[in-house]
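One protein chain is absent from this view; the other protein chains keep their places.
Labels run A and B following the written order; every chain starts at residue 1.
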Amino acid sequence: MDVVALTVVLIGLAAFVAAPLYRPRLPSAGDPGRTASLVARRDALLRALRDLEADRRSGLVDPEVYEAQRTPLESEAASVLRALEMGEATDVRS
Amino acid sequence: MLGRGLILVACGFAAYASVAAPASMRRLDGRWTVARPELLDSARRAVVAVAASFTLASLLLWWALFTRDFSIAYVAEVSSRATQPWYTFSAFWSSMDGSLLLWCWMLALYAAIFAGARRPATEPFLGWGIPVVGVTILTFGLVTALASNPFTPSEVVPADGRGLNPLLQSPGMVIHPPLLYLGFTGLSVPLAIAVAALVTRCTGAEWLRVARTWVLTPWLFLGAGMVLGGAWAYTELGWGGYWAWDPVENAALLPWLAATAFLHSSVVQERRGMLRVWNIFLVLAAADLAVFGTFLTRSGLLSSVHTFAESPIGRWFFLFLAAQTLVGFGLLVWRLPHLRTEHHLDSPVSRESAFLVNNLLFVGATVVILWGTILPLITEALTGERLAVGPPFFNRIMAPLGCLLLILAAIGPVVPWRRGSLRAIANRLKGPAAVASGVTLPLGVALRSVAFAAVVWVAVLLAAASLAEIARGVRTRRATGAPSPVRSAFRTSPRRYGGYLVHLGIAVMTVGFAGNVFHSQTEVAAFPGDRFTFAGFEFQHRELQRSVVPDKDVNLAVLDVSRGGRRLATLRPQLNMHPNFDQPQSEIAIRTTPLSDLYVILAGTRADDDGGTPCTLSRATECGRVVYRIHLNPLVFWVWAGAAMSVIGSVVALVAGRRRPPAPQRPRIPAPAQEATPAWTS
Partner (left out) sequence: MQVADPPALQAPPSGRRLKWALGIGLILAGIGGLGAWAIASPDALSYYRTPSEIAAAAPDPQTRVKVGGRIVDGSLVRDGSNVRFLVTDGAHEVEVHYSGEVPDTLQEATDAIAEGRIGRDGVLVADRVLAKCSSKYVAEDHPATTG
């Protein structure tokens, strides 16, 4: 009885696990890793800009320092957003 | 038979997944890609199959428990026909074998969520992350199935089981182990991610974000588990305290410290790309300390309140721990050149620098606590000398280190990135410092304790600073006309404001810890009707009631508590005898106020020296004399209040942060010269 139940479970799970092997797919053309990486970077930059703004408003950061730190962050954010959009465009096309 | 078979099936699939996942990867031009996605899919499904198998095995054990199947030795050992439903449920993890199965099951569930969920952010780490969790599950599963099988049949099927240890029959013990295990096992996933990141050299923003997400949950569970464990020790074990620096308690604290350090340190990498080596190191350390914890408690090496009986499986855990540590740190050293950045700290007065000191303090505390925990082992191995390290050692380290950490927590949010000035920090903190001094100076003078005043000063500083920052954020939002400033603050910066709440909670807990300085206790023998005083209270012992219920003999003492002639409460501590367990078990009576706890234990009876006949527990009624042990525990209430605050703050940060940071409207791809108004600052 136990053996039967165990065998049923084993066969069921094995079928579940082996199923993808019978439907080989081509490796995806896109690079999901890269997109995820860009998204992570974008969110981090946005968060940094938000915190920088909050620091400036609460007087923690002088206006000149604020400008000096904001500019590189913003330009990087812009380039990351651009890269994301181009990535999307490629996906749409392909 | 079926149970063990299910565990072995799970092990089989874990082994398969550990081989199939990396086999699906190929290295092209120095980058790892998924060359055979169907193989990776199969591996992912295998991890889900592992979880399914362990779930079935666990359900089987519960089935056996609830149907009182005493043909299984474990069921007979931990339950009986008289055991109540909730405790039958928790009997699952009340002893070694079942708790190991619980461990495997939770690990498998975490792994299944990690491997099974279709999230683009996790994809890069599956190929090399699945073998890490797979081998972990395989090891623990094999140990469970082969050396510590909860489904072992009874040699002789008893008519009734022994029942659950009365010490474990409390609501706290129903939740405490699962919570802790959810903490320990959950740290295997960030480990897998870290290893995968090192192998594939994806150690940038994407690694950090995924790792952070996967550390937060076990960190929360470990914290909650420790607090509940302390509450259980306080209300059930009856030694008057909530934390004894027991090796098993330390086993949960150590990975928690490493994880806390990581959660802080990761902010620096996110913002400035620094401390990358630190972050990997901290994740590896947290996972290694978690396994070390289970090794300690199960090998019987250290005698403590919790330790399971000595068992040979300890050596398997040690081997696994050694392997996990060597592989992790080996990879770290190998990838060191890749991890190093060109960034440097601009100034010792900066937020980066504060986080660095934070790391050093946390790691320092972890190392010293670890050292104190294993010192008995080392000295016995080297010199044969058997010694024990007591709470005074740990308290003496953690009091100053804790205070330094709290001060840092107050300074951190108010020092800017890159370069700050001491004067600006002092300016910002002068308000909270004034509040702290105003509160503690009179206290310190009145109570005549420098130690107490110093700790409370630091705690109030942190509390006031955190509240001030929250207020400041809310005020600026209100000034810009935001509709609901508090909610907007938490929603746009959940990490920051949740963090303030957590720090506030920790500050409150610290005030609770400080109350220990004024702890006192007494022991009194009393006949019915006797009065006595202690700590400004008047007590009167009224009577001792005896009764018998199905699985225990109950001795209940009735004690009136008054102050200034006015009756405050009637406390009813118990001292019960469980025939199956041959040990007396106390029910503590506690009267809690924010100022202090009155903690009353019925310690027993006293030899009757009139006539020379010893007054045993069973003759307590005839003798009539009882012995009370009473503790005065000041400010303990604030430990629990602060803990609740911290947990709420963590949950708020987690939940509120689920919303993506408000995405800016898609800017027309701006030429860099164009002045684009930041849309994200609303």
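As a convention for this text, contacts are C-beta pairs under 8 Å (C-beta built on N, C-alpha and C of every residue); 3 or more make two chains touch, one makes a residue touch a chain.
What you see is a predicted model; the values in this text were computed from it and never measured.
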Check the options B:Leu2, B:Ala35 or B:Leu361 and report the residue that touches the missing chain.
B:Leu361
Quick one: which of B:Pro22, B:Gly98, B:Pro124 or B:Gly473 touches the chain that's been left out?
B:Pro124
Residue among B:Thr200, B:Thr510 or B:Asn576 touching the omitted chain:
B:Thr200
Could you list which residues of chain B touch the chain missing from the display?
31, 124, 200-202, 204-206, 239-240, 272-273, 341-346, 348, 356-357, 360-361, 364-365, 367-368, 371-372, 375, 385-390, 392-394, 396-397, 400-401, 521, 523, 525, 575, 582-584, 603-607, 609, 614, 616-617, 627, 629
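In this section, only the chains that are shown with their structure count from here on.
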Measuring centre to centre with CA averages, how many angstrom lie between chain A and chain B?
30
Sites on chain A touched by chain B in the complex
2-3, 5-6, 9-10, 13, 16-21, 23-28, 32-33, 35-37, 39-41, 43-44, 46-55, 57-58, 60-61, 65, 69, 74-75, 78, 81-82, 85
Chain B residues within the chain A interface of the complex:
1-2, 5-6, 9, 13, 16, 33-39, 41-42, 45-46, 48-49, 52-53, 56, 120-121, 123-124, 202, 204-206, 208-209, 270-271, 414-419, 424, 428, 469, 472-473, 476, 492-493, 495-496, 660-661, 663-664, 666-667, 669-670, 672, 676, 678, 680-681
